[in-house]
Structure formats: structure tokens, C-alpha cells
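One protein chain omitted, others in place.
Naming follows writing order (A and B), and every chain is counted from residue 1.
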Amino acid sequence: MDTLLDVQDLWVKFPSRQGVFDAVRGVSFTLGRERLGIVGESGSGKSMTGRAILRLIRPPGIVEAKQISLGGVDLMGKSEKEMRAVRGQRISMVMQDPKFSLNPVMTIGDQIIEAYRQHNRASKTQAYAKAVEMLEAVSIRDADRVMRAYPHEMSGGMGQRIMIAMMLIPNPEILIADEPTSALDVSVQRQVLDIMDKLVKDRGMGLIFISHDLNLVADFCDRVLIMYAGRIVEICQADKLSEAKHPYTRGLLNSLPRLDAPRDHLEVLKRDPAWAQAPSVSGRV
Amino acid sequence: MADQTLRQWLLTDTPTSRRHAKLSAIYQGWLSFRGNTMAMIGLWILLALVGIAAFAPILSPHDPFVQDLGNRLAPLGTESHILGTDSLGRDILSRLIYGSRITLYIVALVALIAPVVGLLVGTVSGYVGGWVDVVLMRITDIFLAFPRLVLALAFVAALGAGIENAVLAISLTAWPPYARIARAETLTIRAADYISAIQLQGAGAMRIITRHIWPLCISSLIVRVTLDMAGIILAAAGLGFLGLGAQPPSPEWGAMISEGRRFILDHWWVATMPGLAIFTVSLAFNLLGDGLRDVLDPKGGE
Partner (left out) sequence: MSMLDINDLNVWFGHGRDRVDAVKGATFTVARGESFGLVGESGSGKSTILRAISGLAPLWSGGMAVDGTALSKQRPKAFYKTVQMVFQDPYASLHPRHSVDQVLGETLHLHGFGDIDARVVKLLDDVGLGQKFRFRYPHQLSGGQRQRVAIARALAPEPELLLLDEPTSALDVSVQAEILNLLVDLRRDRGLTYVMVSHDLSVVGHMCERLAVMQNGQIVEIMGVETLRKMEAKHPYSQSLLAASV
């Protein structure tokens, strides 16, 4: 498997009055043409990891890494200006809530066309045709109507599909999806995931799928990194997640209520301070 | 407790009593305020102003009212008159020092009246809604529609010239923006779950407004008032300049500029020195306001 992204010893640090807080501590992994899941609870550093790859950590946060190499080129050495060419062009990111990512006073069509023309030299008509094509790629049937609509007229699932369509315009090599379906209803969730799945397969993209939902990740991804307190505590094949060994992963799995196995009390996760201290497991292949 | 320093006690995450929790919150606010250099400069200037006003008789080299027509319009650096003298030979430095009392008096009175009226009108209007909201907001609109200084002029003209009336006039024209801010904040706060939660305990409108909405509105009002202080000082100075505020021989800074205006080409310092004083204090309030916003604004914090 060819490696798209190679992250080595990634740290994200936030200096504060009480000393330096490490949000991500020495995380290493590689990404091929696969669906890589990152799961963890809030504060585990999973979102920070995704943002740090694009160097999108706001000051005073600091990103440090031995290397973050994209196709053999180290992103850490790039200037802010060069990074802007990477963001969107080669690595795209889909956020949790599409409402905050779309401009509320522009029609969706205008936004997609603008995004397309930013990356490609094309006439208005060409860009329009391309935008419609993009919307159809994410299973939006009446693309012409959607092109004329404003973001607030869209449902959550529709908005998320539009976001994905926009992210795909420059044909990136890697898509980072940070909780892309958490704000959606279960039935819509499935549709959005199917679209992402198809796109990743058809275009041979690498996908980093960040989520708090173990079952969803197990279902959808190829490989899963489990993060706790800024470290990767375990890596496993997604279909073997139910056989995970680390007590944290086991605890998370057991704390979920299950329809097929009714219990009086749910199992409560007992956190061992040693989990946070142990070195990060490497997710490189 | 014995092996704990006061600092640790104040910075604890586990306060042990109501007083402890309050003190700890105040101390943490102070720490983040102290980190803002510009705000600290503003605070020091204002503390200095208070000090000057309090010890005016000791600090001022001369009596601010004593005229010395033989030594009128003395330039800067004249012996025993560092900032010169004005058209009646009064020491400008002494007049500025005594004038700080008047400035503080104006600032304190306006800060007491305008935001309180605005807070009351805005929160009641926002929380109660319906026709109460419509009536209160239309009244606010009427006040907002007049230019501030013109309205203040009208009030002073009706009530008579003088420093108290000037303050009253400024306060009456200053409250509508506060009412608007308070209402806008109330509208967002009113929809919050914690307000629903206290409604479910059977709390009445009065309790919700005073105990739950006010604490959240006050911080942004304080910030806004400090930022507006510069404008209020300028408005008071403007009224003084027009002869409708403090009356001669009172050493009010605006009135001093007005007097100095006649000699501005030949004896520039007579108008410039009080102008610099107004500038410094206004700037200090603005710096302080910016710093307070960082500490108090709940949206920016955490």
C-alpha cells in the first residue's frame, strides 16, 4: 500500500498559566489509500490531531513533529503561504456542523462556483456545469434548485453533502472528516457515510475519519486508532474492534447500552492513570 | 491549610466556602487583567487621577482661583508656574489639579445614572416582551434619534446652566444605548436553558431579571461604560466649552479650553494643557475598557 501521509511524533502544546498543556503527545501514524478512523472521548486530542496535520492550531497552541510528510514532502517545513496551497488543494477537511462552514448570505451555487474558480481556470458556465456535477456526485438529485438555494434552506444532511461536494472540487488526495455526521439523524447519517465511502473508493483518496462513536467507526473504517489523553492507546482493524485488548477500548465498548443485551446497570469505565502515561502506540505501517 | 500559600489558596479548583469561591474568582480575573499591559497603564493613570483629586490642596502649588493680573499668560516653564498662567494670571497646573475633582464628579455621577437606567429599561423590555417591550423601545428610539449634544443642550437650556444639570443632561442622553445592549443580551439569555430551569422552580419575573439576567448583562455594560467614559468627559467638556456646563471661575477642563481659545494663536498652552488632560484621561478609560472586556466578557473567557 502506498503511503499518502506519514505523521511522526506529533505534539500539540498549549502554554498556559499553570504550565504547558499537551493536547496531543507524540502521535505517529501513516495513511494509505484507506479509511482510517480516530476515536476517543472529548479531550482525547482526536480533533487536535486532525487540525494539526493542516497546521490549523490557533496560537498560542504549538504544533511540533518529527515530520508530517505528504507524498514525501514535509509539511512542517512549509511556510504559512505554502500551507494555504496544501489546505483544500491536497488535503480537505469536513467539519461537524455545515451551518458554520457555509456563508449564509451567498447561494450555494455561487459558493461552489467560487471555490471551483479559485482552484481552476474556468469560465462561469464551465464552473456551473462542474458544480452541478459535483452536487450530483454527492447524490443531490435536483442540483439546479440547490444551486439557487441559501444555506439556511438546507437540512443538516443536505448541508453536509454540500460541504463534502465543495471539499472534493480540487480533487484532494486526503479528506479529513471531523465528526461529519454527529449533528445528523441516524437515517441521514447512513446516506452521508455511503457517499463518502463511494467517493473515497472511486477516487482512491485517503480518509481520516474522526469520531466519538465506536460502533460507527467499526462499521465504516478499515483501521482504527483509539486515542486517550492525547496518546494512541491501541490500533486495530475495524472489523476486529470487538476483540480490542486495551482496557480503555474494552471499557468504552462495554459502557454502551445494547438492545440485544439488556442489563440493570451499565459498566462504568475505571480510568487508570497509567493509560495517560504510557507511550503512544505507533500507527505506522 | 498551613503549608499552603495565599496564592495557592486563591487559585484552588476546590473552594471550601462561599467566600473562598468568590475571592478565588476575583483573583483569577485580576490575574488575567494584570496580564494586559495597556489596561494596567489605563488603570494606573486613573488611580493617579483619583489620587490627584483627593490630595489636590497638597499637590497644587497655588490657589486655583487667585488672580494675578500682572503675571497673566505666562509661558510654560515660568518660575513657580510650570504650565504657565491663564488670561487672569491663575496657575494652570493648580487649576488642572482641582479640575480633576470636577471630572471625577461628572464621571461618577453619569456612571451611576445612565447604565442603571439603561439596564433596568433594557432587561425589563427584553424579558417581559409584548407591549411593554414595544413601548419602552419606542421611548428609547425617541431619545436615540436626537443628537446627543443637542439634546443635552436643550436640557441644560431648560434646567439652567451648571455642573449638576450638565451631568443630568448627559445621563439622560446616554442611557438609550445601554438599554439597547441590555435588551439584546436579555433576548439571548432569556432563551437559555438555565433560565427555563429556574422558571421550572416557580421563580417570578422580578427574581429572574435581577438575580439571573443582571449579573450577565452587567459585565458587558461595565465595559461599554468605560469605553463611553471618554465620550462623556468630552461631552461635559463640550458643554463647559459652550458655557453651559461648569460656570467660571470653576476650573473645569472644558471651560478652561473655552477660555484659552481666545489666545490660541499667541498663547497656545492655555488651551492645550487642559486639552492634554482630557486626552490622557479619555485614553486611560479606553485602555481600561479594552482590558475589562477581556476579563469580564463571558463569551471571550474560558
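Heads up, the rule we're going with is that contacts are C-beta pairs under 8 Å (C-beta built on N, C-alpha and C of every residue); 3 or more make two chains touch, one makes a residue touch a chain.
Treat the numbers as computed from the prediction; the structure is a model and nothing was measured.
Asks: Based on the whole assembly, the unshown chain contacts which displayed chains?
Replies: A, B
Asks: Which of B:16, B:80, B:210 or B:247 sits in contact with the chain that's absent?
Replies: Considering all chains, including the one not shown, the answer is B:16.
Asks: Footprint of the hidden chain on subunit A, which residues?
Replies: Touch set of subunit A with respect to the missing chain: 41-42, 156, 185-187, 189-190, 212, 214, 251-252, 255-260, 262-269.
Asks: Just checking the interface: what residues of subunit B touch the absent partner chain?
Replies: 13-18, 20-21, 25, 192-194, 196-203, 211-212, 215-216, 298, 302
Definition applied: only the chains that are shown with their structure count from here on.
Asks: Give, as an integer number of Å, the spacing between the C-alpha centres of subunit B and subunit A.
Replies: Distance between chain centres, rounded to whole Å: 49 Å.
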